[in-house]
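The structure that follows is given in the form of structure tokens.
Removed from the display is one protein chain of the complex; every other protein chain stays in position.
Chain naming follows the written order as A, B and C, and within any one chain the residues start at number 1.
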Amino acid sequence: MTYRYLIERTAMMLLTMFALLVIQFFMFRLMPGDPSASIVSGSLTREVQLQLRKSWELDKPLYVQFVNYVYKLLHLDFGISFFKRIPVIEIIRYRFWNTVIFMLVAMIWANFIGIVLACVSVARRNKTGDTALILLGSVCRATPLFVTGIIVLTIFSYWLDYFPLGGMHAIGVGSSTFLGRFLNFDFLYHAILPIFTASLFYFTVPFFVMRTAMLEYVGEDYIALAKAKGQTNVNILIKHLARNALNPVVTSAAMAIGFAISGQVIVEIIFRWPGMGTELVYSTLRRDYPVIQGTFFLLGIIVIFMNYVSDLLYLYLDPRIRYAKFE
Amino acid sequence: MENVKILEVINLKKYFPLKSASFRPFAQRQYLQALDGISFAMYKNEILGIAGESGCGKTTTGNILAGLYEKTSGQVIYKGKDISNLKGKELKQWKKDVQMIFQDPFNSLNPRFTVFRNVVEPLRIYGLNKNVNEIEVVSNALEAVELRPAKMFLYRFPHQLSGGQRQRVSLARCLVINPKFIIADEPVSMLDVSIRSAFLELLKNLQQEEELNVFYISHNLSEIRYISQRMVILYLGKIAEIGSTDQVIDNPKHPYTQKLISAVPIIDPNRKRERISIEGEIPDLVNLPPGCRFQSRCSYAEKKCFAIDPELIQIEDGHSVACHLYSRS
Amino acid sequence: MLNSSKFLADILNVNTLRRMLAGSISMLWWVTNGIITTFRLRELGYQGKIGVFILLFFIFIAIFGKALAPYNPKESLVGTDGKFKSLQTPSLQHPLGTTWQSRDVLSQLLYGCRPTLIAGATAAFMVAFIGVNIGIISGYFGGKVDMILMRFVDIVFGLPFLPFIIVLVSMLGRSQMNVIIAIVVITWRSVSRVVRSQVLTLRELPYVKAAKVMGAGDFRILYLHIFPNVLPLSVLYLAFGFVWAILAHADLSFLGFADPEVVTWGKMIYSAWAAGVMTTAFWWYIPPSICISALASAAFFYARAFEEVANPRLKEQ
Partner (left out) sequence: MLLEIENLKTSYRTKEGVVRAVDGVSLKLAKGKNLGLIGESGCGKTTIVKSLLRILEKNGQIIEGKIKFENEDLVKMDEKHFNNILWDKIALIPQSSMNSLNPVYKISSQIFEAIKLHRKDAKKRKGAYLSKMIEYFILMGLDPKRINQYPHQFSGGMTQRAAIAMAMILNPALIIADEPTTALDVITQDQILKNLLELREKFNSSILLVTHDISLVSETCDHVAVMYAGKLVEYGNVKEIFNEPLHPYTMGLLNAFPDIQTSDKLLVSIPGIPPNLISPLSGCRFANRCPFRVELCMEEPRFIRKSFKDEHYVSCHRVDEAENLRTLAKDPKIWKTLKS
């Protein structure tokens, strides 16, 4: 039963990626303002425009363009950036891992805090601890990330000057190896503030979902039976309540990842983190289509892959799906 | 009772497709054989009881008759026509004629509607409320189910009523468009024992007065004995025994029926009941062995039972059984 | 149990659309009713009351904001001594001081309320309308319809939230309406999944089956029997939709993708941040930040209080 679900889910993931590709292709082609409008400005002569359009293969029928587009995409060739005149992949390859690593660390850390705080809040039901946590959660959830970002930046960087103003490395520090970039104190020193800000926003989704789920499960019969077995309250809270409440937390991951990716863009802008988010925003402002397409596609890939991972995690967590029901 | 057939079920089958566990795309699709060819007749103005353990297909039969499930094969003949190829007006008439009461009193009424709105719904569906005073019709229906005085119940919500009262409102909802058939799917099994007989009495009297036909589904044999004239014993989607209640309960022929009756606990501590022991669990409904379905748990099983599936044979007037012990060969 | 031709005929006939609209109007009625009842319901707790009170306050400002504003938010003010009054600290004349372009912060704040609220409300309502209806239809009919709709939802879940809105807005043009459309196009996805899972359980309840046995049409059952019982959940997600829309709107205006003419809180914070006056002119970006998070928290409190009313199991704990 499990590998059937696995194969189905992988097929679904690939289908979603293909759909993302299709949506993106049509979105850019059919939008008002032909993609090459910014380059092929009106002032150029007629035949230069035609020549440029031909070089961007815009004159061929749509499906031919689509096939070429897919072919090139599979070779990670997103075309040449209008603005920087260098292949898009060069720009993106460096930034892709910055975003992925950042999101991974922030998400894991935020989920960890969310789950722990949910347990604390349920343990202290209706006491001051619980209401304080709800207030904190609601305010963090409701405040846009750039507001928290600015406030955190102002306090810790401007006034207290504990942390750098942004960016990922001090000037001059860099390393050739892929991992070298991340596994050094300088990176950590630069990363603490943005990750702290991002996790302030992300932790609310797992926190509220888990808290509501745990409050609902308190009335379940297996909790009463566990108590009847002479189990201590703490064990019941962790082993039975929290463990069961993990299922809904993972199923709500799809929504949480949606927020995380938006938060990612904002945090990168505020902290000038050289990730895909900043690249997307600035290239959109500059109407640099190939780069927009590239960053948008890869951000989509991250979201789809993280949804896929959370579904597999759910498969692992909930035995009812792993084992088919047979008498 | 004059035995005019009002409804006939011939070789009714219902298979539920199962998601095949193996991923081979052309893997032979596995089916849950809920009903595997049952045939019986309902006579006019009679309560027919259907008994059997959970998973024997009694609720599936009820749902097929009520139109909730579509049958895989076989026929249900009503007024000479098979109900599945009724069209337009005739289909609407059949839908009006058959109504259903459900087991769970807490969820069989729309929690957001008042009692009045719940009971008047069938009238509004068929547009019968045009030239008639709705309040009056609903009040009569409530009085008919002994919810007196009716106006006290009209504008209350289901959560303000007791379990027994809610089941009566469901019954009133059926009566309001005077049906020919009522399918009762274990209507009293969630009610307290002390108020069950009142509901059974009510159903019996209404069946006589309104000349209804009740299709009474239950796993409790004493209930079936109390209310129905004829009964059917189902086991894993096939009829084990069919006959009048006294015939079937007083001298059961099929080994399964004997076991079912001997397992019912007796209220009088002085009278001992000899318990026929039975081993094994109900076999899995997906890949069933050939031959009689009770073979794995029957103490009389012989060679023939493992090979051929016994048909229903009439052993006395109106009483037939599907077991090789009685087959003529 | 469903043939597609009958399904399509059903969905297009007039009284289905009538019922769909009736359903949505009842959703609106529930929201207003919800706001009124929160004052009467004692046990809704202080959370609900604070939330509703702040919401009403902002609605008041949205309506009368323009009249209350002392100055024109876009006009650069000149002081008595002929010089531009840029970055003045809060004073009697300018309770919240002035911006770098010497515009009055208070009037910008008051003007900024209406677009945010309108964007939030319309987006929330459209999200609930689309999400709930798709959730109901796919949950109730199941089979092919459910498979198609849910695969479509999975694909929409594959799109990155804010990047998609950014790209869409920059493509469609930055008018206020396009911003709302962009937000709506992607936000309805979570509502549909939640509503569908509840309809899957409601569909199996006996009173829905009884309605089917009675011969009620599918869409009559959907909107008369199932929709009212899904209403509390949909109003809850309407409130959540409102919060997501406000945040997305603020993010967009912060990133500079919102309508340039319209003054919004997000833009105020952006211009303060761009001017790099973080440590000095705190009166410029702090008030709009407080307003945004207050408005969003209020909607969030209201939603949480409503959730307890809508989900009885939570109440007893």
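The rule we apply is simple: contacts are C-beta pairs under 8 Å (C-beta built on N, C-alpha and C of every residue); 3 or more make two chains touch, one makes a residue touch a chain.
On a predicted model such as this, the values are computed, not experimentally measured, just so you know.
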item: Contact partner of the left-out chain, one of B:T114, B:N129 or B:S197; value: B:S197
item: Contact residue for the chain not shown (choose from B:A34, B:I83, B:V145 or B:L221); value: B:L221
item: Selected residue (touches chain absent from view) among B:N85, B:N131 or B:N270; value: B:N270
item: Sites on chain B contacted by the missing partner chain, in the whole complex; value: 53-54, 162-165, 192-198, 200-201, 219-223, 225-226, 245-246, 249-250, 259-261, 263-271, 275, 277-279, 281-282
item: Hidden partner chain, residues of chain A it touches; value: 218-222, 224-232, 240, 243-244, 247, 317-320, 323, 325-327
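Following the convention adopted for this analysis, only the chains that are shown with their structure count from here on.
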item: Per-chain Cα centre nearest the global Cα centre, belonging to chain; value: C
item: Chain located farthest away, centre of chain C as origin (C-alpha); value: B
item: Busiest interface, counted in C-beta pairs; value: A-C
item: Centre distance in Å when chain A and chain C are each reduced to the mean of their C-alpha atoms; value: 22
item: Distance between the centres, which are taken as Cα means, of chain B and chain A, whole angstrom; value: 54
item: Sites on chain C at which at least two other chains make contact; value: none
item: Touching residues (chain side chain A, partner chain C) in the complex; value: 12, 15-17, 19-20, 23, 27-28, 31-33, 125, 134, 138-139, 141-147, 150-151, 153-154, 158-159, 212, 215-216, 218-219, 254-255, 258-259, 261-262, 265-266, 269-270, 277, 280-281, 284-285, 287, 292, 295-296, 299-300, 302-304, 307
item: Touch list for chain C against partner chain B, complex; value: 1, 205-207, 209-216, 220, 225, 228-229
item: Residue ranges of chain B in contact with chain C within the complex; value: 66-70, 92, 95-96, 98-100, 102-104, 107-112, 118, 121-122, 125-126, 170, 173
